[in-house]
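Just dropping this structure here.
Here the complex is missing one protein chain, while the rest keep their positions.
Up next, subunit A:
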Amino acid sequence: MPNKGLSFLSALLFLAVWQGLSSYLDSNTLPTPATVAVVFWKECRSGELPFHLGVTLLRLVVSFIIAMGLGCAIGILLGRNKKLDVFFDNWLVIFLNVPALVTIILCYVWFGLVEAAAILAVVVNKLPNVIVTIREGTRTLDPDLLAMARCYRFSRRKTLIHVIWPQLHPFVMGATRSGLALIWKIILVVELLGRSNGMGYQLHLFFQMFDVASILAYTVAFVSVIQLIELTILKPLDRKSQQWRR
């Protein structure tokens, strides 16, 4: 496959540029790929990296599920109900535009430096995006198919599963992908500000010690995990639900 070779080549080029730059600069602030790999291996052996990565991933999964579930429900509701949509539109705009840092600080101030506050902060940041995406998707639902479902007396459940959900699927996948990226960026800030474990907390420590090699090692680990999620969960899900297309 020439495409596979091409993407392998591009990865190789990336590493080469990195290696070249760091040898040329010869500075502690840009360690070579090899140094990062050694640190990565040491952190894995000591159990530090898996632990903090695991904690962060757990937070990611919990807040992701809450945000997607709530977001889909509210998004469909607003997309289907014009009055509700008009009423809550302003709220949505407000929540979309509150800076992530502000919600995080407010959550910690109001609810204390606890796990629930951390999760809540992430959910509040992500939720409006999901709602907006799903609402747009719901507005594009085919009225002909909905009329058919009504005419043939489909129950609400049946309509949702067989008529609405398949049409929303591309929007849900879009919200999932952008959501994962957004959530994991916010989660690190949440951890940095008010938790004593997780990737964000660790990165904060490394920052204070100017330990760039460790920072890069953790970054590599995280990017790999997200790629793994994409390849093993999202891509197959996409393929399965799109197989009806010509």
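Operating definition for what follows: a residue touches a chain if its C-beta (ideal position, glycine included) is under 8 Å from a C-beta of that chain, and two chains touch if they have at least 3 such contacts; residues count from 1.
What we mean here is this: contacts and distances are computed from a predicted model.
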{"item": "Chain not displayed: protein name in its UniProt record (\"siroheme decarboxylase\", \"Taurine-transporting ATPase\", \"DNA-binding response regulator\" or \"Alpha-D-ribose 1-methylphosphonate 5-phosphate C-P lyase\")", "value": "\"Taurine-transporting ATPase\""}
{"item": "Which of A:Arg45, A:Arg139, A:His162 or A:Lys185 contacts the chain that the document leaves out", "value": "A:His162"}
{"item": "Touching residue (missing chain; options A:Tyr24, A:Trp110 or A:Tyr152)", "value": "A:Tyr152"}
{"item": "Residues belonging to subunit A that touch the chain removed from view", "value": "144-145, 147-148, 150-152, 154, 158, 162-163, 166, 241, 243-246"}
